[in-house]
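Missing here is one protein chain; the remaining ones are kept as they sit in the complex.
== subunit A ==
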Amino acid sequence: MAAADSPSAALRRRDLCSRGIRLAGKMRSDVVDLLDTYVERQGLDASASVAAVEGVPAAAAERWDEQTGTQRLLENLAAYRAFRTLLAQMLEEQREQLGDADTALGRALAAVLLQVSAFAYHLEELLRLESRGPPSEEGAGPPPLSHLTLFEKKLRGLGVLRELAQWAVRSARDLRQLSKPSPGSSSAPSPAQSP
């Protein structure tokens, strides 16, 4: 059972969840807009199919119902930390490629990156309230991209954004589940450590 079930903790959890849900909603809306801009600027075909991106967990979870709140939070956190790194990489590539750091695409990418960062922070705070504490960031970053061609990099970027859009929907659902006031649903029933 989570030790921090005091009224102030419950209030804080509710506040974080509600703002997290709205942030996830806005993030999804912004990522969808960003996808259009990205496809246009990078000269891609919007319907191109992209293989799963390495380093990003898939948003579609097979056994979502069976997961505990904490498990969901941890999955979300891992995903968004990965996205944070990937988006920073994309921003860097875009600046190198297109030269001008202040283009509309660059600004939109930077804004989404900030939101991903903020969302990751929300998740860390929620985990702290679970008296679980967020796991430390792993040193291993995403695989280097130097072996990819320019075109492959662009496709990868497309994949990242599409997956992020899916994750935003999933995260909103996860947080809504978390904010329901049923006791015990937010903590692991078994003392076993989550991965």
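Methods note: a contact is a pair of C-beta atoms (placed from the backbone, for glycine too) under 8 Å apart; a residue touches a chain by one contact, two chains touch by 3 or more; residues count from 1.
Simple rule for what comes next: contacts and distances are computed from a predicted model.
Asker: From the names "Immediate early response 2", "Interleukin-6 receptor subunit beta", "Serine palmitoyltransferase 1" or "Proteasome subunit alpha type", which one matches the UniProt record for the unseen chain?
Answerer: "Interleukin-6 receptor subunit beta"
Asker: If I consider the whole complex, including the chain that's not displayed, which of A:19, A:41 or A:162 touches that chain?
Answerer: A:19
Asker: Out of A:28, A:81 or A:156, which touches the unshown chain?
Answerer: Only one of A:28, A:81 or A:156 touches the chain omitted from view, namely A:28.
Asker: List the residues of subunit A that touch the chain left out of this view.
Answerer: Contact residues on subunit A toward the absent chain are 19-20, 22-23, 25-26, 28-30, 33, 111, 114-115, 117-118, 121-122, 124.
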